[in-house]
Structure formats: C-alpha cells, structure tokens
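A single protein chain has been removed from this complex, and every other one stays in its place.
Labels run A and B following the written order; every chain starts at residue 1.
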Amino acid sequence: MTLEYKKIFQKWALGLAWFYLLLWPLMGITPDGLSFAPSLKVWATVAAGTAFFLFIWILKQQGRLDFFSRPAISLGRSVGKAVGALPNKLLAVAAIAALCLPPLFAGRYVLDVSINVMIYVCLGLGLNIVVGLCGLLDLGYIAFYGVGAYTYALLSINYAVPFWLCLPVAAGMAAIAGCIIGYPTLRMRGDYLAIVTLGFGEIVRLILNNWMELTNGPNGILGINAPGVWWPNWADGFTLEHIWLKKLPYLYYVILGLALFTILAVHRLNYSRIGRAWEAIREDETAAELMGVNTFRLKLLAYAMGAVFGGLAGAFFAARMRFVSPNSFLFIESAMVLSMVVLGGMASIPGIILGTLALIALPEFFRDFEQYRMLAFGGAMTIMMLFRPKGLWPAKRLGQRSEESQ
Amino acid sequence: MDFFLQQCINGLTLGGFYALIALGYTMVFGVIQLINFAHGEFFAAGGYMGVILLSFCASMGFLETHPLLCLGGSMLLAMGYCAMLAMAVEKIAYMPLRRASRLSMLLSALGMSIFLQNGLMLTQGVYSKSYPTVFTNKVLHLGNVSISYMQIMTLALTAGLLVGLNALVFRTRIGTAMRATAQDKVMSALVGINANRVISMTFAIGAGLAAAAGIMVGMYYGTVRYDMGFVPGIKAFAAAVLGGIGNITGAMLGGLIIGLVEIFAAAYISGEYKDVFAFIILIAMLYFRPTGIMGENVDDTRV
Partner (left out) sequence: MQRIITKALVLSALCVLLISGTAVAKTLKIGTLSPITGPYAADGNDIKNGAVIAAEIFQQKGLLKGFDKIEVVSEDSACDPRQAVAAANKLLSQGVAFVDGAYCSSATIPSSEVLNEGPIPMITPASTNPDVTLRGLKYMWRMCGIDAHQSKSAVEFMAKVLKAKTVFIIDDKTTYSQHLAEYVAEAAKAAGIQVLAHDHVNEGDMDFSAVLTKIKQANPDVFYMSLQNSAAGIPFIKQLRQAGVKAQVLSQDAVYHPQFIEKAHDAAQGVYFTFGFIDDTTEMYKTFLKAYTAKVGGQPGGYAFYSFDAAWTMLTAVSKAGSTDPEKIRAEMMKMDMPGVTKRIKFDQNGDSGSNYIIQVVKGDKFVNYYDPSTGKFY
C-alpha cells in the first residue's frame, strides 16, 4: 500500500520536474537575460493544483470519501432504476415536454447556446452514421454543413424560396455531395480515407471562399430569410398571416423539431436492416461482403445519409444567422463534430448528445477565463478522454473495427 | 525557363520542410497508428525555441562572434526540447489510451494540439516573433535564377537530416527495434523489445525533426507565430499519406511532391486555388494507388 503511494509520488514529482523543464525555456529565457520568477509562479500554481487532486484521489482510494460517494452512488442507482421502470414512451414525452419549456423562462444567451447545441446534435448524429455506424473515418464532414447552408442561402436570396421548401433541397444537395465525396474513397481504408475526406472538406471551403460570382467569397451572403410560417390570426376574423420566425424562441422550436427528427431518424436507421449492415461493415468488411452485404452501395448510402443531416443543419444555420460565410466551415469544425461523436461514444445516440453538450457548452462555460479559454478547453478535452476512453455514454453494441484488431 | 527553374527551387525548399514534418507523422503512425494532430505544434514549438535561444545568443553577443556554434547549439537544444515535449505529451495523453479505440487517441491528440497552441500563445505573446539575422541574406545568381544561401543551407540541412534518419532507422539497434515494433507489437515484445521505450523514442525523433524544420522555417521566412503549426501540419499529414503512411521514403517523396505542386499551382494557375490543386492531386493519386505512392508497409521499411 505505502509502496504504491511512494511510486505515485515519485511519478508526480518526476512529472512536475519535467513540466518545469518544459516551461522554463518558454518563460525564462529572454533577450534581457534569464529569469526564474514568472515561470516558478506558474509552476507552483500547477503543482498546488495537481497536489490537491492527487490528495482527493488518495482519499478516495483509501475509502475516506465513502461516507459521501456511497450514498450518492446508491441514490443515483435507485433513481436510475425508478426511471428505468417507467415506460419508455412516458419518459420520451416527459423529456420532450421539458425541452419545450426553456424559451418560456431562459435568457437569450442560454437559448442561443442551446440552439447551437441542437445544431451540433444534428451534425453529430449525421456524422455518427458515417463514423459510428459504418466505421468510415471522415474529417471533412463540415463540407456538407456548408453545402446545406449555401444551398439555402443562394435559393433564398436569388429566388426567395421559403425555408421549408429548401430543407429537402439542401438535404438532397448535401446527399449528392456525399456521393461525390464517397465514390472515390470507397476503395480506401482508415487513414487514407481520413486525409481524402479532409481534402474534400478543404476543397469545398476554398471554392466557397474563391468563387466570387456564386458565393460572394469571403464577404459571405447576407439577407437570408428566416423560416416563415402562416399563422392563423383571430383578431379580425380568420386570416392567415405570414410571419418570419426571427426571434430566438421560435428558432429554438424549429431546431428542436429538426433535432428530434434527426434523433428519431438515426435511431430508426440504427435498428433497421441497413443499420445492421452498416455495423457489419464496421466490424468486418470482408465478412460482411461474404454474408451478402453490398458494401459498395451501403457505404455510399452511409455517406449520403450522413450528409443529409449535415445539410439540414446547414440550412437551419443559414436561416438562423441570416448570413453565411466560409469562416463557419473550417477544418477545425469538422474535427469538433468528430470529437463530439467520439467523446460521447460512437454509435450511441444519448452519448453523442452528451458529447455535443460538453463540447459546445465548455467553451462558453470557460468564457470568463478570457484568453485562457481555449487552453482550458483543449486540456479538458484530453482529460475527459483519459477518464472515459470509450466515451461518456458508450453504445452497447460495439466491437473492434476490423482494421484495429490486426 | 528561368521562371520555371526558380519555381522549382522554391518548390523544393518548401517540399523539404513538409518532408521533415511528414516524417514525424509517418513514424508515429507506423508505431501506434495514431494521426498525431499535435505534431504541427511540435514544429511550432521548435520554431519558437529557435527564436528564443538565438535571440538570447544575440543579446549576449555570441551570435556575431560564433554564428555557426550558436545556430548549431540552438538547433540541438530546440530539438532536445521538442523531443522532451513530445515524450511528455505521449506519456500523458496517448499512453493511457493505447488500448482504447484509435479515435479516442485522435481526440486526445486534438485536445493536446489546442492546448499546446494556446500554451505557446500565452507564454510567448500574440505577436509574431522575428528571427535575428544569422547570416547575411546573400544571394547566388546563376543567370536569372537566384538562390539564397539560406535556401542552400536549408536544402543541405534537410538532406542531411533525412540521410541521418535513414541511417538511424536502418543501421542502429533502436531503429531495428522501432521497425520490429511497427511490424508486430506482440512478437517484438516477446523478443525482449521494450515497446514503451521504443514509442517514446519514436515520438522524440519525430518531434526533433519537426523542431529542426521549425527553426529552418523560422530562419528562412523570418518570423514564427503561435499558430504556424496548424496549416503545415495538415499539409505534412497529406504528404505522409500521399507517400504511403508508415513509409519513410514515401513521406520524403510525398513532402516534395506536395511542395512542388503547391508552388507550381500558385505560379502557373492561381494563388488562391493552389491548395485545391494540392488536394486534387492527392485525391487523384490515392484513387489510383489507394495505399500511397510507395505503398503502405511494403517490406520492413515501415517505422
């Protein structure tokens, strides 16, 4: 027992010494000479912080925190059981009802962030079809989001096509883009796929940025219509009045609808014949082919279906911002969406929702850190992954991808 | 013709940088099958260490009296620094995830990349840093083609490092151990190769090469910025894949090809579409040779 702790302390001390060696050259060597005070200050803060967490951890290992954690865990379990005993439909209705409430009392900021979360839920679930279900690594997913956004933006400002009509068009365009990207990549595996999809994503962004006549380049497209609805007006008899859903609460309900649709659709796909076939491809492509799965068509379908949800989210994004520019479709966004899928737990719908919540809410939560914000975010990302390597809420059915087991 | 030759030289210089960065990607990938997104950050850190050390030398007055010593010393120290940084990142962020899915490691790498980039920004400031002039910018004129001494030195150093790496991988014990681990982890562990040590070494060597590239880029282009690692990182990743990932010769070739394509696209077609052409070439090449130019893991050249 004590020997083990000694080892841990040794490691901790070694780590801190190593950290100081890395920190000092960055902070201590200046053209004015060598200095130690500023780097020691940062180092001492970090040392104190890690010591605190180490202390908590040791207390936990020794069981000193049981008086608190045991009841908490058992409470959590019993609540879980009680909830699990309720019929699923009731739960779903309750959850949807709860989701409908926020616009009634929440402030603008909270609504705005929740709208962002739901946009990314659509994106995450769409990417989940490609990465989580079919096991194809895609680093250019944001391109479909961009295609959807620009499709709606262009149709709206050039032909004033209403939002609801554009939704299927944007989804269709994204699906076509998905097939175009999917086709040449079907022969590739793993990391070749990753770089090719990354390349396609960058190509789409660069075209958006450079094709001045169509997309107005870096200036972006302005004056996109918000979604509109015909609303019955009872004031003077019965007339249908056309209103634009510009206000955040309305937009919240629109994206809530879209997100629920996406969740339902991906859930149904997951448990359909197609979903099983995708999972078969993920687990072992050769075996799947032997069992009669048409891997060529199904992989292409995975790209197209994944792109559809990206396109839907993109069209909504354009309608919500009423402005699109290539700045929204950088590679880092693709990486973020992929992170949501992996952090949440691949192929797990509740996991991906959790992952999205974490990765969208964290940078907002860290806003008070000002310029330390992204530092904290990057660190948090790695730490979360270290503590939950399988994801926050891993899927039940998930084997090793065939390539990995080699 | 002069124009063409000049652009060739430009392309080779740029390609050399990409090749050096790509080697780190390819080696790490060979050993633990990870796309190390933080690799571009090692490159940036190398560039920064170079500017810190050289400025320090300059303020002490050593730079004018012993320029070569300063440059060599700074380069070695920066390479050592980045090797330590890479080993630390590997121990903290990748080692605990070695048994988890590869994508978990990818995410951890992305987190580390964001963390390191912002760490550089916070410790070194938001403004770019400028390299002290080590050598006067003399230019060699061959007809209308001009090569700066900086370019010659860069090319020579790049070539030297590549030859050195080849020797290390194919002639030394640690190189053999690296190749063995890349081929079969279980088998190499059975014959007594310490996998943890080999992986650490691989990270250290890859990051060292990236650091050397960082210093040379800094000196050649004059400045370093905290976010300078991101774009070259992606290009180098493309180069590594283009050459056949895990293949050292492939990475060098891939780097040179990407550099040349980029320069020629900018020179003859259009500056704004140069990256599009680089990626199109990449995709076309991979469509016909799905495992890269040199092929993946063809023989025991994989690291």
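Keep this in mind: a contact is a pair of C-beta atoms (placed from the backbone, for glycine too) under 8 Å apart; a residue touches a chain by one contact, two chains touch by 3 or more.
Here the structure is a predicted model, which means the values were calculated and not measured.
K.L.:
Among A:S156, A:N270 or A:S328, which one is in touch with the chain left out?
P.N.:
Considering the complete complex, A:S328 is the one touching the chain left out.
K.L.:
With the full complex in mind, choose from A:Y109, A:W164, A:Y253 or A:Y271 the residue touching the hidden chain.
P.N.:
Counting the whole complex, the residue in contact with the absent chain is A:Y109.
K.L.:
Could you please point out the subunit B residues that touch the chain left off the display?
P.N.:
That gives, for subunit B, the contact residues 3, 6-7, 10-11, 13-14, 118, 121, 126-130, 133, 137, 139, 146, 148, 150, 217, 221-223, 225-228, 230-232, 262-264, 266-267, 270-272, 274-275.
K.L.:
Since one chain isn't shown, list which residues of subunit A touch it in the complete complex.
P.N.:
Residues in contact with the chain left out: 107-109, 111-113, 116, 206, 209-210, 217-220, 222-223, 317, 321-325, 327-328, 363-364, 367, 370-371, 373-374.
Keep in mind that, in the parts below, only the chains that are shown with their structure count from here on.
K.L.:
Roughly how far is subunit A from subunit B, going centre to centre by Cα mean, in whole Å?
P.N.:
Spacing between the chain centres: roughly 30 Å.
K.L.:
Give the list of subunit A residues in touch with subunit B in this complex.
P.N.:
Spelled out, the residues of subunit A in touch with subunit B are 15, 18-19, 21-23, 25-27, 29-33, 131, 137, 184, 187-189, 191-192, 194-196, 198-200, 202-203, 206-207, 209-210, 331, 335, 338-339, 342-343, 346, 371-372, 374-375, 377-383, 385-386, 389-391, 400-401, 404.
K.L.:
Flag every residue of subunit B that touches subunit A in the complex, lowest number first.
P.N.:
These residues of subunit B touch subunit A: 29, 33, 35, 37, 48-49, 52-53, 55-56, 58-59, 81, 84-85, 88, 92-93, 96-97, 99-104, 106-108, 110-124, 234, 237-238, 241, 245, 272-273, 275-276, 279-280, 282-283, 286-287, 290-292.
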